[in-house]
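Only one protein chain is missing from this complex, and each of the others stays in its spot.
Coming up: subunit A.
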Amino acid sequence: MMECRRKKENQNPNSTFPDEVLERISGMLKSRKDKSTVSLVCKEWYNAERWSRRSVFIGNCYSVSPEILTRRFPNIRSVTLKGKPRFSDFNLVPANWGADIHSWLVVFAGKYPWLEELRLKRMTVTDESLEFLALQFPNFKALSLLSCDGFSTDGLASIATNCKNLTELDIQENGIEDKSGNWLGCFPDSFTSLEVLNFANLHNDVNFDALEKLVCRCKSLKTLKVNKSVTLEQLQRLLVHVPQLGELGTGSFSQELTAQQCSDLESAFKNCRNLHTLSGLWVATAQYLPVLYSACTNLTFLNFSYAPLDSDGLAKLLVHCPKLQRIWVVDTVEDKGLEAVGSHCPLLEELRVFPADPFDEGIVHGVTESGFIAVSQGCPRLHYVLYFCRQMTNAAVATVVQNCPDFTHFRLCIMHPGQPDYLTQESMDEAFGAVVKTCTKLQRLAVSGYLTDLTFEYIGKYAKNLETLSVAFAGSSDWGMRCVLDGCPKLRKLEVRDCPFGNGALLSGLGKYESMRSLWMSDCNLTMNGVRLLAKEMPRLNVEVIKEETYETHQAKKVYVYRSVAGPRRDAPPFVLTL
């Protein structure tokens, strides 16, 4: 428990403050950017920031080694780590690629025995690692696993059994082997500290009696997200015990209820006065939506990304949500549902529309440019959009950004690759030109549809705050990528798939990649010789090619480039070639 304290001899008598004051000031800085800035000021401030830092974010687990991290920051309590490239979400990264957490945990056990929080995204986590985590860190409190894989409910059982101080268990969007629901019964009867419990994406039936007992004794619980197997009746029983919840994930929200049960459920929701976030409704039945209405007064975030609501159901619900700031829906709400969003959500800042069935070609539903315009007209504060749609026009996008010029995140996904403006049959260049010209605060952009190099000329010329760009099935030649690399001074992540960019484009960024976090290029026109030349010219970058049998040997079909102070990977599988 004793913190390591620096020797008094190191104190500089001419310093502005005593060390403990400087460390306190540094500890008060909230943003990662400010902390980083402080550590670049001078030696004294570097040391103050080094010793006072309690949490660290690492955007790429191969950019730095655990040994380097623990040497630099001796007093860390919370670690956030990201692993695989984002395109692993689209199955472009093979299994067993890496990003295993275990080697980090082994070093942390020696250097950070008082670790309290671990937040992982796209990492590989085994049951053995979860057991190691549960046994080696006596103060461990918070585990968040998002888009991770490699573990099963056995690992969760280890966490439940051994983490006496756990306050947060947040399991979301993982590739998990869901063996059974009995892991909930592994929490000791004396365990009462839980504040966050999220197992919404598990599939198996849970041990409901164990869950109910757990919920009963954890008086500080403020987030509860249950999975599909929890019925409406069971949900009602839980809510009676935890009316103080701020975040609720409802489970399936489908069951035949008697009139009395329906009345009881409505009463339970009426008592939930603090709800600000609602998710779930995996199999929503319009018949029972009204029981929610009384609980919606203070909602700021509706996450219906798995709720196949129709436009009417959504519209009736939104009438009761005057404070909504974030909404995630599925395209089953159609344009009419988005019109309701525009009508009832003047405070909206973030909209995400996901495809219910991205591969269904025949059904004529989903959202279009009409819904997009309707939202932009009614929600002037909108600054984050992720919009999956089947058709779009240049004029509509121009109208949207005219209505909402403060976009920081603009991700438009026209689901048919290479689809032009469906009215004019022209490219979508002017749409994204309008985005980058109008939205000067733009940090993240995802483009789609039929695009020529003109789009990238616009991006390079106008997108001066752009940090992340995702490109798919777009562009005409190397020129497009060169424009982006030359023109976007703050670019940190570039993700390219199925584009005609070749070696010339890749090598045009030689002076750029060391200031970027990563570059991904898959199914482009790269060759092994071009990629080797990049690796030779930039020895401080890790240049990796993922080799798969189906390709010609001279082609580099999947290339991942990132800066690293840790050097080449020590755990690369045979199909990852480090050049």
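Here, a residue touches a chain if its C-beta (ideal position, glycine included) is under 8 Å from a C-beta of that chain, and two chains touch if they have at least 3 such contacts; residues count from 1.
Everything that follows uses one rule, which is that contacts and distances are computed from a predicted model.
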| field | Chain left out of the displayed complex - its UniProt protein name, from "Nucleolar GTP-binding protein 1", "Ribosome biogenesis protein ERB1", "RBR-type E3 ubiquitin transferase" or "SKP1 component dimerisation domain-containing protein" | value | "SKP1 component dimerisation domain-containing protein"
| field | Touching residue (missing chain; options A:Gly175, A:Pro489 or A:Pro573) | value | A:Pro489
| Among A:Glu20, A:Asp89 or A:Asp571, residue touching the chain not depicted | A:Glu20
| task | Kindly state which of the options A:Asn298, A:Ser477 or A:Ser564 is in contact with the chain not pictured. | result | A:Ser564
| note | Residues of subunit A touching the missing chain are 16-18, 20-21, 24-26, 28-29, 31-46, 56-59, 63-64, 68-69, 72-73, 467, 489-492, 514-515, 517, 539-540, 563-565, 567
